[in-house]
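Take a look at chain A:
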Amino acid sequence: MFEAIAFYLFAFLTIAMFFITVTTSQALYALTALAAGMIFISAFFFILGADFLGAVQIIVYTGAVMALYAFGMMFFDTTRDVKEKKGNKYIIVGLSTLAAILVVVIVAVPMVSQNVVALYPAIDGVGNTQEVGLVLFTKYLVPFEVAAIMLLVAMIAGIVLAGKKMDLSITLMNDAAIEEEKNKKVLS
Partner candidate 1 sequence: MLDHILSLLIFFPALAAVVGFMIQKESMRAYGISVATIEFALSLWLWYVFDGNVSGMQFMENIPLVQSFGINYTLGVDGISLFIIILSAFFTLLGIGSLTDTPNVKYMIITLLFLQMTMVGVFAALDAIVFYIFWELSLIPMLYIIGAWGGPLRIYASVKFFLYTFTGSLVMLVGMLFMAYFYYQATGVWSFALLDWYRLILPQSYQLWLFAAFFIGFAIKVPMFPFHTWLPYAHGQAPTIGSVILAAILLKMGTYAFVRFSLPLFPDASAYFMIPIAILAVIMVIYTAMVAYAQKDIKQVIAYSSISHMGIIILGTFALNVEGISGSIFLMLGHGVVAGALFMLVGVIYDRRHTKMMSEFGGLAQVMPRYATIFGIMMMASVGMPLTINFVGEFLSLLGFYQQSHIITILAGVGIIVGAIYMLGAYKKTFFGEVTNEKNKNLPDINKKELFGLIPLVIVAIWLGVYPKPVLGPINKSVESIVQLMHNKSTTELAKKRIPNLVKPKVIIIKKTIIEEVH
Partner candidate 2 sequence: MEIGLTHYLVLSTILFAIGLVGVMRRKNLLLLFFATEILLNAVNVAFAAISHYYGDMTGQMFAFFVIAIAASEVAVGLGLLIVWYKRHGSIDLDALATMKG
């Protein structure tokens, strides 16, 4: 019973928050609603016993991602009202409703097949974090490492793109201009 109440409560809250995120014309509201929605989602994780995931969700999203976005918003000066797409709103709403309904139609039908075997069963009496660690560093070691590389790539990308390196475009400059800049030691 408690579970049901919690589910519906958080479901309502998440949907509401995300709805605000995509509909509000105030960027700040959107950001705040998104952050709130993320936290509510972590609540589901806790309900579902995925404690580690819940923690990661809060740390990564609200801690890192939202901070980045907030930083970005300051940079972009998005406090003013956001213009929205005119005209074909019906297409958008129609398409998404249709998509939702279609999926729900099928998803709401209970799955018939019951022979799902857990490949990596949760072990009784072991904390979620430990379980995660166990699977993550055996089976998913390679993906984990690749994810690390992915983050490295993202970091380099972020630095390259947002840093000074992109301020002058060698692509657009002719040879003389490049030489000039080179002498100023701006370019490598």
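In this text, a contact is a pair of C-beta atoms (placed from the backbone, for glycine too) under 8 Å apart; a residue touches a chain by one contact, two chains touch by 3 or more; residues count from 1.
Here is how the candidates were picked: all candidates are chains of the complex that A comes from, given by their letters.
Computed from a prediction, not measured in an experiment: that's the story for all the values here.
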Chain touching chain A (counting every copy) in this complex, out of 1 or 2: 2
Residue ranges of chain A touching candidate 2 (in the complex, touch as defined): 1, 3-4, 7, 11, 14-15, 18-19, 21-23, 27, 30-31, 34, 37-38, 41, 44-45, 48-50, 52-53, 56-57, 60-61, 64-65, 68-69, 72-73, 75-76, 78, 82-85, 89, 91-93, 95-97, 99-100, 103-104, 107-108, 110-111, 116, 118-122, 128, 131-132, 134-136, 139-140, 143, 147, 150-151, 153-155, 157-162, 166-167
